[in-house]
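I'd like to ask some things about the structure below.
Showing just some of the chains, left in place.
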Amino acid sequence: MVFWGIEVKPGQAFTYDCKAVPERLHITQATLGAGSSSERSVLQCVVGGKSPVFLCSLLPDKFETCPLNLEYEEDDEVSFSTVGPRSIHLSGFIEIVGDDDDFEP
Amino acid sequence: MVFWGIEVKPGQAFTYDCKAVPERLHITQATLGAGSSSERSVLQCVVGGKSPVFLCSLLPDKFETCPLNLEYEEDDEVSFSTVGPRSIHLSGFIEIVGDDDDFEP
Amino acid sequence: MVFWGIEVKPGQAFTYDCKAVPERLHITQATLGAGSSSERSVLQCVVGGKSPVFLCSLLPDKFETCPLNLEYEEDDEVSFSTVGPRSIHLSGFIEIVGDDDDFEP
Amino acid sequence: MVFWGIEVKPGQAFTYDCKAVPERLHITQATLGAGSSSERSVLQCVVGGKSPVFLCSLLPDKFETCPLNLEYEEDDEVSFSTVGPRSIHLSGFIEIVGDDDDFEP
């Protein structure tokens, strides 16, 4: 397992192409980025041409971090973006497919 | 594992038929949908003809997202609905039964 | 895995006898039930003749749901009850012991 | 897996000696005990002669329960205590080492 982390900035979707890498991505935490706006920032995810799904909603000065438990091994690209004024930091880890955690008799 | 996400809208139950698919559904997060009402929205689940069970309760501007850890491999249909004025987005992942995560000697 | 959920009502302990069933119970979420009281409701558990243990504390309009991670395969009966004015809904899943998730060479 | 729970009272450290038992302890939840003080109660842990580590901080009427994910198989004794006026209930489960969950070819 290796650490994985990014900052999803307002107006800049982060796109993840699972097929390009022999890895399995686990996202385990979201945390509000720096800034002064007191409005909520929502993290959303779009897979293929489907409707956006809200993954979490962070509230400045009240509720600024939350655990997630998401895994991605998609055929389609995954796009993460924020709805709101502040960035959202995502963290987790990457499992290298075929690494020594796998059982191979 | 592939991403799974839906929006459960007020007045529109989402029904999931586990028997129709060779998959195992894991629901790992619930997040309040867009809207202006400040009343709570509760996610509930009905399996077969049993009583509804509340799965989480989301409070606008206070507590808008929470982790869940639910798995469904039912013989009966599962119906998700909201009690309250706003929709609830559910996210998680689907494990394809028989995929390369399973141990097959 | 099949869904499991109950409502623990004030004054009505819910008793679970692990020995009566070839199953393993995982409780993964607690959510405050309907009602108007603003006092806290605490979920407690008694196993055999031991002292009660508080499992979670839910606060109306502030903190109405929380994840749990409990497993029960007891020789003794397990009794769940609420301390407070409102019911608490518990949800999770049941693993059938001996099902196809187990590794059996 | 069998249920495990204790109440850690102010001024009374709870000591756990992993070597005395063929078990693996998982602590999965902390909940504030009964009382009227509105000050925070912090759970701390000391292993061997090391510095105390805060494991969680519970706030009356705001945030009274939280998930934990701790496992103990220490050579040294583990001591849990509270910093603050109220007790903290800990719950989780015990895995008997060598039980039927383990893989034994």
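By written order: A, B, C and D. Residues from 1 in each chain.
Convention: a contact is a pair of C-beta atoms (placed from the backbone, for glycine too) under 8 Å apart; a residue touches a chain by one contact, two chains touch by 3 or more.
Every value quoted in this text rests on a predicted model; they were computed, and no experiment measured them.
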Copy number across the full structure, from 4 displayed chains: 5
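Basically, only the chains that are shown with their structure count from here on.
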Which contact partners do subunit A and subunit D have in common? none
Same vs different contact residues, subunit C with subunit D, by half of numbers used: different
Need the CA-centroid distance for the pair subunit A / subunit C, whole Å please. 31
Can you list the residues of subunit B that touch 2 or more other chains? 62-63, 66-67, 69, 103, 105
If every chain is a node and every touching pair an edge, decide which shape results: line, ring, star, complete or other. line
In the complex, subunit A touches subunit B at residues 24, 40, 42, 45, 47, 50-51, 53-59, 62-63, 66-75, 78, 103, 105
So in the complex, the part of subunit B that touches subunit A is made up of which residues? 1-3, 5-7, 28-29, 31-33, 61-67, 69, 89-93, 103, 105
